[in-house]
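Below: one structure in structure tokens.
Only one protein chain is missing from this complex, and each of the others stays in its spot.
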Amino acid sequence: MKDIYIADLANFDEGKLFDGFFLVLAKQQRTTKSNKPYLNLILGDKTGQLEGRVWEPSDPRIAKEFERGDIVKDRGSASRFDDRLQMKVDQLRKAQPNEVDKADLLPATTYDVPTLWKQLLGFVDSFTNPDLKLLLTTMLADPAISHAYREAPPAKQLHHAWLGGLLEHVVSLCTLADRVLPSYPLLDRDLLLTGVLLHDIGKVRELSWEIGFEYTIEGTLLGHIQMGVALTEQTIDSLPNFPPRLKTLVLHMILSHHGKLEFGSPKLPMIPEALALSFLDDLDAKMQAIQGEFDKCLREGKSADELTGKVWALDQRQLLNTKRWLGEGKE
Amino acid sequence: MKDIYIADLANFDEGKLFDGFFLVLAKQQRTTKSNKPYLNLILGDKTGQLEGRVWEPSDPRIAKEFERGDIVKDRGSASRFDDRLQMKVDQLRKAQPNEVDKADLLPATTYDVPTLWKQLLGFVDSFTNPDLKLLLTTMLADPAISHAYREAPPAKQLHHAWLGGLLEHVVSLCTLADRVLPSYPLLDRDLLLTGVLLHDIGKVRELSWEIGFEYTIEGTLLGHIQMGVALTEQTIDSLPNFPPRLKTLVLHMILSHHGKLEFGSPKLPMIPEALALSFLDDLDAKMQAIQGEFDKCLREGKSADELTGKVWALDQRQLLNTKRWLGEGKE
Amino acid sequence: MKDIYIADLANFDEGKLFDGFFLVLAKQQRTTKSNKPYLNLILGDKTGQLEGRVWEPSDPRIAKEFERGDIVKDRGSASRFDDRLQMKVDQLRKAQPNEVDKADLLPATTYDVPTLWKQLLGFVDSFTNPDLKLLLTTMLADPAISHAYREAPPAKQLHHAWLGGLLEHVVSLCTLADRVLPSYPLLDRDLLLTGVLLHDIGKVRELSWEIGFEYTIEGTLLGHIQMGVALTEQTIDSLPNFPPRLKTLVLHMILSHHGKLEFGSPKLPMIPEALALSFLDDLDAKMQAIQGEFDKCLREGKSADELTGKVWALDQRQLLNTKRWLGEGKE
Amino acid sequence: MKDIYIADLANFDEGKLFDGFFLVLAKQQRTTKSNKPYLNLILGDKTGQLEGRVWEPSDPRIAKEFERGDIVKDRGSASRFDDRLQMKVDQLRKAQPNEVDKADLLPATTYDVPTLWKQLLGFVDSFTNPDLKLLLTTMLADPAISHAYREAPPAKQLHHAWLGGLLEHVVSLCTLADRVLPSYPLLDRDLLLTGVLLHDIGKVRELSWEIGFEYTIEGTLLGHIQMGVALTEQTIDSLPNFPPRLKTLVLHMILSHHGKLEFGSPKLPMIPEALALSFLDDLDAKMQAIQGEFDKCLREGKSADELTGKVWALDQRQLLNTKRWLGEGKE
Amino acid sequence: MKDIYIADLANFDEGKLFDGFFLVLAKQQRTTKSNKPYLNLILGDKTGQLEGRVWEPSDPRIAKEFERGDIVKDRGSASRFDDRLQMKVDQLRKAQPNEVDKADLLPATTYDVPTLWKQLLGFVDSFTNPDLKLLLTTMLADPAISHAYREAPPAKQLHHAWLGGLLEHVVSLCTLADRVLPSYPLLDRDLLLTGVLLHDIGKVRELSWEIGFEYTIEGTLLGHIQMGVALTEQTIDSLPNFPPRLKTLVLHMILSHHGKLEFGSPKLPMIPEALALSFLDDLDAKMQAIQGEFDKCLREGKSADELTGKVWALDQRQLLNTKRWLGEGKE
Partner (left out) sequence: MKDIYIADLANFDEGKLFDGFFLVLAKQQRTTKSNKPYLNLILGDKTGQLEGRVWEPSDPRIAKEFERGDIVKDRGSASRFDDRLQMKVDQLRKAQPNEVDKADLLPATTYDVPTLWKQLLGFVDSFTNPDLKLLLTTMLADPAISHAYREAPPAKQLHHAWLGGLLEHVVSLCTLADRVLPSYPLLDRDLLLTGVLLHDIGKVRELSWEIGFEYTIEGTLLGHIQMGVALTEQTIDSLPNFPPRLKTLVLHMILSHHGKLEFGSPKLPMIPEALALSFLDDLDAKMQAIQGEFDKCLREGKSADELTGKVWALDQRQLLNTKRWLGEGKE
């Protein structure tokens, strides 16, 4: 396990030595004004990113061969430059396998992934519609899909942007849908849950998360909506006798789940289940983003009277932590 | 009880005689091309509106004194003109008190109002925050408010546009909120439910529903958001020691519940409870509008393959009744 | 061949008898004010639509058994009601097979379809990229696709809204693309032409054109963009060794060809060929709409000084026929 | 009185010593790369802000105890870093009471406040409607309101953003309204002036201006429109027999004065006085912003041929000083 | 003078005979269902428009030769059809010259045109800038311009849509500008008044008002902004030594006076005079539209409690007549 995380360095004394395992997100060769070569690195772990400078790349304590994507162990000190932290790297070597958990290097869900996965399969198991149950069972039994589903983040930045975040978001949404369903008897439970389980399935191909979170070129040109529809349609077409009307409805739910044309859904929700899906998905993403901002404020030591930073997922609005503000008001 | 409702006339043979109790929504004196005076009426009941023509206003079987707002009993026959129904009125007299239930003349909730009211008070009773509990108890104990709350429609046209519709909508939302709350521990239950209970309280003054549903001039110039905030603020100010921060939050929830400036909220939701309220309110309104459209299609005998009409609350989108369409696909 | 077309009736004397073959687009039973049953019909041919009234449905000269979708021969006279034409139908019988050409009943391209088809295949034949050539050859060799491609209209109303209109539009666009290509050497000709040939392929499933032009339920819920992508992807996946990058680009062109998210493209054009396709497609549709409006003005006898009606495809703008206006100015 | 203002430093030689009184807007402890602690300050006066660095915080000439909100006397020199000015602080002590005028530390109106206040009361005195006169007299007689009214800035940044700016803006608007009124006899003078006097009254609670200009949390969650409506409604409700219709109109004017929903007015102007108010308020704010930009250009020594910087209140447009440009053209 | 105006007919008994002079705005030959020819006319006078039907065109009392644009005297009776008035024309002859004042046939200003013109010249006379004075004097001395300026309406429909309306609007704006100028010393009076006097000068060519108010083809393709700039530029270029900078500013004011790109101004106001012009022009147009709506409500007998119809110039908003509503509240 890592001892020091990038987020910890904010409160670190400048100049004090420390060791840490990091993922190399970028590596560039440069020269100083006095024409001396040095290395500029972007180092990352699950708590953030940090610029690193190797002023003496020929020092024998600096490994010669390491590349973008490698995990390294660095020793050095932090300094602050124009309010950004920078690490002066004195020693650097590639990490041994198993010396560090990859989950420490990219942000990851704090939930237990096997438990989440079991919960998700439990929802499928509760289906009464045999066609939809077979569809989900088939897709989730595909090793490539199920492996990626457990790892994928649902976004590069906005909400649940961490390893396992997609799984966490979907299980949260299934639970939410099951709570909301009794209020609206016109909703078909199996169809709504199918939409929840598959709406972001294209993310497993849209994003790559080996070295940081990036969109693949295919993801950029086609998008996770199209990729998810294609994946689902292929599976459906491989099942004998899947009802064609049901196929249309399942694909429509994936296509329309962003709820608005300008958010990249080529069709607006035209069935009640699709409308409910787009609302619940949006609500869950926003509530998670708010929770994330509140946690960040606490980490950064902001007072109860201060608003959060501008929240991207809420159109750059700032929020107030109700419970903290009320709590303080009582004292 | 009424025997014949306006909605029934759609399938009525032209020319066949019938009797009915109606509310007079408008009354105008006119003359025919041949210079003969006649009366043009708009008649309404809980199922719709109908134009009525009294071609012989001097006939002794036509009451002389009746006005807009009166309940009348008419005898006559229906005819179709350019696809709109019209009633030729042969006899007309003012109804006796108790001859007809006013609830038959304006559309009204199909739920039992005392039961709904009890459910609503039950939510207040479950509060743990004493200040919010006192606020709600005080407001709902005001006879003027509690009487109007039980009758008011929450809109002139869009969703729940019927007597008791506000109460029905609020109870539905309380239930929904209680179902959603376990998913988001950051939400303060009492504050969220307070928002649900008070968000549309200004409707009791914005709309009048004596004769059809109309906006009052005050309602038009100030709006139910401002009226609801004022009503709430007055009550709070009458309570000794209501915490000022809590007052700010309660008012903010009413102010921001439309969720967007262009929908008439002068402030966007800036606390998690306000965000959740705007989502759930919007979802509930839309789901009710969809259910209403599906019911209307059934009444009108549309086939399972036909989309609904354009739904105002969904930006004029047309919807498909999933369950009917799938059901038919199976046969 | 038909003798009289609906468009001809505009200049017809009211009351004068005529015969005509029409497609029955709708049929409803109604009763008059005096309680007499009659039939209300919507009759169509390739030049327009007309309301028909059968006042004596029990007349032996009126066929008992005919339905929506049947072709009938009617005898009757036209009358004008509030500026709309109406036909009083005196006689009506179902048409014999071959008595009338279906092409006379739905608007159809004025070009020779086999010639257009040959031109289209000629473009495919000129490809130098073997993968794209094989893809197109395979798709166009599928009898279901090629038959539909030759018949489909590309829109219900806007532009080229006639049988064979899709084929006409695509051949026109291929020719245009070939003319523009020398100006921009950065464009890959085969990829651009592939986009032209496939961008609207989903229309063969989005629309039905048996009885008038209608959207299918599947078309309404999924849209021709998604349907075209799916059709293309299935064919590509059936070809061994189709390059995966090329697949991404072909699908991207179909996905993005509407050029804007709010026009239903879930992705904006991100390669030069996709950008060019969206421009040329839009230009061709608009130029055709203008030509259609100019033709209509001539048919309706408008003077050279009058603007056209409001053109839907040009945001309700009105246009001026330059050549006519200048020509008249010279006299 | 202060000798040196922050705005003067732009033309100051780097390194030259100077003394000055400043308000401490922020104070942070930091360390240099070589691990030496220093203080980073934000210093302000009525002409602007300046970053200050105390490199030797333990120097006996540097006061130990001073906080955000204190007024201090600093000695040091200016330097330019990446085009921003920075002050190197050599000596620092807390200012004695009365050593400096607070009006020198926050930007303030250049008009005489008692004179402005008298002008404002003069407008009230000229009312002929006794109810409106009583309303205004009552509100302005409230010491808390009248004191704040004389100090409040009407905005944090945009226009009249200085102490007394609200009063200055309102007197300017009253004068303007009185000039415009003869052009539109349909306008009720007393009602329009009431709107002018009260439209921004909520600002006295929305903003705090003790230490710089900031929004209060209540102001952020409720906004000055709601706060002004509440303040006015409370006063009206305390007056016996204030006409209810007049109350509705006064509140409507405050509610609608931003003129557009997207600017935070929950209602659009629906009476002529409200429309006129929204126009004149907007015009006055923009003209003041332009005057402010022209003054800034002169201070910064820009030539007559240069446009101003981008003006926030005019959608980032740049403006030309007509008179200067024409004047120069004549030479 | 005319005895009966179209607006009077609203309260007219159906069937009662009357005579009137009207302008023929349209004339069409049609046939009845029974194949009988009749004439359909659009008749207009300064108070509105009316459909006329000549059922017996061969009646000797109906003139044979009259065309669109002729003034006729009609005798007949009014009838109401689906709430629109229609005139049954029994007799019709062309009017004698001088039998009717053309000002009675198109809506016209109620002010005295020579007086307005004198006021306008008075403003020019008060200029101190000799170049601007010469420019205005020259333009207004051109007989074609000065004649048209006195007649032109400034719009086809929206505001001041009557003969002499442009002149009335400009004089009103000059007066308003002179009232506002003392509030903003940064404004150059002569330049602002020049903008007021010339901003709509292009209307004299954009519209034709011989037979109703219509846009010319040139007006439709170029617009009054461009036409006004061209007219002004030609005059300026004909004056020796007009300062080039002043020319730029004058043209900029005309170009930018609509205040927004989407309203057809190709440039936004970038000088204070242009900004003031766009505000005052907009305010004056809206206040006049409101006054017009209030007058219409009085004419139509609407009660003080009713809102106006939807006002085009105010984005379809409805307004309340403050003074009437307050007045009624007092009784």
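By written order: A, B, C, D and E. Residues from 1 in each chain.
Just so it is clear, a residue touches a chain if its C-beta (ideal position, glycine included) is under 8 Å from a C-beta of that chain, and two chains touch if they have at least 3 such contacts.
Since this is a predicted model, take the numbers as computed values, not measurements.
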Left-out chain, listing which of the shown chains it touches = A, C, D, E
Contact partner of the left-out chain, one of C:L25, C:A95, C:V113 or C:L319 = C:L319
Please pick, from A:I217, A:L239 or A:L298, the residue that touches the omitted chain in the full complex.
-> A:I217
Selected residue (touches chain absent from view) among C:E56, C:E151 or C:D282 | C:D282
On chain A, residues whose C-beta touches the chain left out of the figure | 30-35, 217, 220-221
By the contact definition given up top, give the residues of chain E that touch the hidden chain.
-> 217-218, 220-223, 225-226, 229-230, 233-234, 237, 248-249, 251-252, 255, 261-267, 270-271
Of the residues in chain C, which ones touch the absent chain?
-> 172, 175-176, 179-180, 182-184, 186, 188, 191, 243-246, 249, 268, 270-273, 275-276, 279, 282-284, 286-287, 290-291, 294, 307, 314-315, 317-320, 322-323, 325-326, 329-330
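The definition used in the following text is that only the chains that are shown with their structure count from here on.
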Required steps from chain C to chain D (each step between touching chains, minimum) = 2
So what's the Cα centroid distance for chain B and chain E, whole Å?
-> 43
Would you mind listing the residues of chain D that make contact with two or more other chains?
-> 217, 220-221, 249, 270-271
Answer with line, ring, star, complete or other to describe the graph linking chains that touch.
-> other
